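With one protein chain removed, the remaining protein chains of the complex are shown where they sit.
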Amino acid sequence: MFHLILFLFFGVICVAGAVNLLVQSHPINSALSLIAVMASLAVEYLLLGAEFVAAVQVIVYAGAIMVLFVITIMLLNAGKEERSKGSRVAILIGVPGVLIGGVLVAWTLLYRSNMQATVPIGALPGDPADIARLLFHNFLLPFEVTSVLILIAIMGAVVLASRPEAVARAARKDEG
Amino acid sequence: MTPNPYLWLVPILPLAGAAVNGFFGRRSSKKAITAVALIFCGAAFCLALLIAASFSSASAPYYFNLAHWLRSGSFQVDFSFYLDQLSLVMLLVVTGVGFLIHIYSVGYMWEDDGYYRFMSYMNLFMFFMLTLVLAKNYLVMFIGWEGVGLASYLLIGFWFTKDSAAAAGKKAFIVNRIGDFGFLIALFLMIKHFGSLDFTRVFAAVQTLPTETAGVGLLTAVGLLLMVGAAGKSAQIPLYVWLPDAMEGPTPVSALIHAATMVTAGVYMVARSSAIFERAPMAMMVVAIIGTLTALFAATIGIAQTDIKKVLAYSTVSQLGYMFMACGVGAFSAGIFHLMTHAFFKGLLFLAAGSVIHGIGGEQDMRKMGGLRQYMPWTFLTMTIATFAIAGFPPFAGFFSKDEILWKAYSSEYGSWVFWLIGVITAFITSFYMFRLWFLTFFGDYRGAAALDPQGHDVHGHAAPGHDDHSHGHGHGEPHESPWVMLGPLVVLAFLSLVGGWIGIGGRFEHFLAPVFQSGAAAELAHATAGEAAGTGTETLLMLISVGAAFLGLFLAWTLYFRRPQLPARIAASLGGLYQAVVHKYYIDELYNLLFVKPLIDGSTEILWHGVDQNVIDATVNNSASAARHISDNARHMQSGNLRSYAGWVAAGGAVVIAYMIWMGVWVR
Partner (left out) sequence: MVPLSYYLVLSGILFVCGVLGFLIKRNIITIFMSIELMLNGVNLSFVAFAAHWQALSGQVFVFFVMVVAAAEAAVGLAIIIAVYRTRETLNVDRVNLLKL
């Protein structure tokens, strides 16, 4: 009962935040609502017993990634969204498409499968020790690969975002 | 049937000559070309003579199977050759007259640039004609049939840079094809009902069928269709229109193909198929009627023509009509007899006309000739013999053969006095226009270049000097005699025109050909004896009447064109419209143009060209190309560079895939 109330409460916050993201015209408002979504998602994870995942969600997602977004918004001085002609296709067939897809999936999941099974609160406790055991034994390869991935991402980000003069100055400094 | 291994060599030798001259002639000297052409043709002639010498009626007919051709179930056709008395006569005529005309062409065509081509085509023609004559089945005969049509086209349009010559060649070939259509249908009927095209098998099968006196049935159909083919090839009504136009070709061509040999192929074919015709009396009647009408019709056109070759062309059509009349009344051997004598004197007439044309620098209009007998004595002499022969004066060749036909037309069980009467009238007209030609050309004063036509009419005719494309650079100077290479064949043919008919005296020729026309021969013999008994008197009377008709024609021509040359003009003027109609060949060409040619061309242009070719075929191709362009033009808008539209497409596509998967997973189960 309590579980259900908690779930619904934070679920509503999630949905409200998502809708708000769509509705707001200034990107900073959208960013802040996204942070709200992530935070309530962390609570949902906790309700399912995924402690580690919830923590990582807050630290990494809400704490690092969203900060990155906010910094970029500030850096680029993004203002209100302006009206532009845009693409008719996206609105005319994209939106109905995704809505229909979503409805279909929901309908299938709800009425055509036996997903009526309930999940008790804290169903699968995911403490760091268990997660680590899996991560470093069964999923070692993906783990290493993702570290390489992060390295590449760092290098790419640095190169892409640097100013051209900075690169030239660095090159001259190397020669000289 | 005895095999004769030399039969196949006779057609092949001229083919070899044609090939050698065709491939190597362009770079060879004229002497070499001449040698090749004459040697191969002459060799065929010598071989024919040898075959004739060794021919014995007891071991006839001879045959030779050269190679397999078609095997289809139970139907088979081979390249086989056949020699019986009928083929032997045709063989000797074709090779003999052909060889003489080859010799003549050496002189006539020497100056021409296409000399090697001419000799090659002439040899090619000999090959096809000999194939036709020596064939053992209708299909090999058809090869020859088509091949002579091809050779005719090539030779009529020999001077192909001239529009009228090219058009004449086309006309000949196309009209021939119409006849060939009938021939082919007849062949198909034979294949269907007799299962074979071989002469012996077909005629044996025909013997088992009853005579179709009612005028309907398979044999009547076959006979009529064969006659359609013969009408095309041998220029009978209604398919004769190509022959006068064919005079565009060089004169040796007119002599060989359109007088002596090719046009007689139809007669040969009808004679060969005598077994079929004798069991289809209605078809025979049709043959006789067509022949008789054509004979009269063409003769009437001949009296008003001013081009010397055109007169001879219509004369050929008329004489062919006689041959068909003979076949139509069951006198096949008489028809073949006339074919042989006609080859002699008509070939001679054409060659002599060519000599005249050659001698006066290319002029063909008789109104511009006259008094040439002083300048060309030998030509005059030989042409005189030929004219008397064709008019039917005894003892020349034409008299015997024509008289035979007229007698049989009267007395045969298929004949009637109507045929005889029309035949006599035609003989009178023939004599008239031939002597008209004779007087206009050789007597009176030379009316040379730029002389006005004495009849005072601007008559429709080909009057251009150099029309034969044959002027020798002598200018319009003195008319002169031709060289001996051209006169030699004239003399030989004149001799044959004189003595050629004597073979028929006492029925020797008919007796020789009797084994070929077996069923007919029996009836002939019976009737002949009956006729002999009752009508030797009648026969002599009829003979005298026909000779009288010939004299009458000579007298009339003498009066109008020698004694009183002003008379023809006044007669023509008083006849007015009738004369115009005759001069314009009864406007038949214009009629055909209106009825057949123009609608065909218009229909072809509108329906087939614009309708089908442009609007359907081209349109399909063009429209599919432009459709592709339009589709891609519209599809191009998907690549807008706009991120959101890409996303929109992805979302829509994703929805489709999800829907499909759900449908497969949920409903299909």
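For reference, chains read A and B in written order, and residue numbers begin at 1 within each chain.
What we mean here is this: a residue touches a chain if its C-beta (ideal position, glycine included) is under 8 Å from a C-beta of that chain, and two chains touch if they have at least 3 such contacts.
Given the structure is predicted, the values throughout are model-derived calculations rather than measurements.
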item: Contacts of the hidden chain among displayed chains; value: A, B
item: Touch list for chain B against the chain that is not drawn; value: 636, 639-644, 647-648, 651
item: Hidden partner interface residues of chain A, rising order; value: 1, 3-4, 7, 11, 14-15, 18-19, 21-22, 27, 30-31, 34, 37-38, 41, 44-45, 47-50, 52-53, 56-57, 60-61, 64-66, 68-69, 72-73, 75-76, 78, 81-87, 90-91, 94-95, 98-99, 102, 105-106, 109-110, 115-121, 123-124, 126, 130-131, 134-135, 138-139, 142, 146, 149-150, 152-154, 156-161, 163
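To be clear about the criterion, only the chains that are shown with their structure count from here on.
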item: Whole-Å gap between the CA centroids of chain A and chain B; value: 98
item: Chain A residues within the chain B interface of the complex; value: 86-98, 100-101, 104-105, 108, 112
item: Chain B residues within the chain A interface of the complex; value: 640, 642, 644-645, 647-656, 658-659, 662, 666
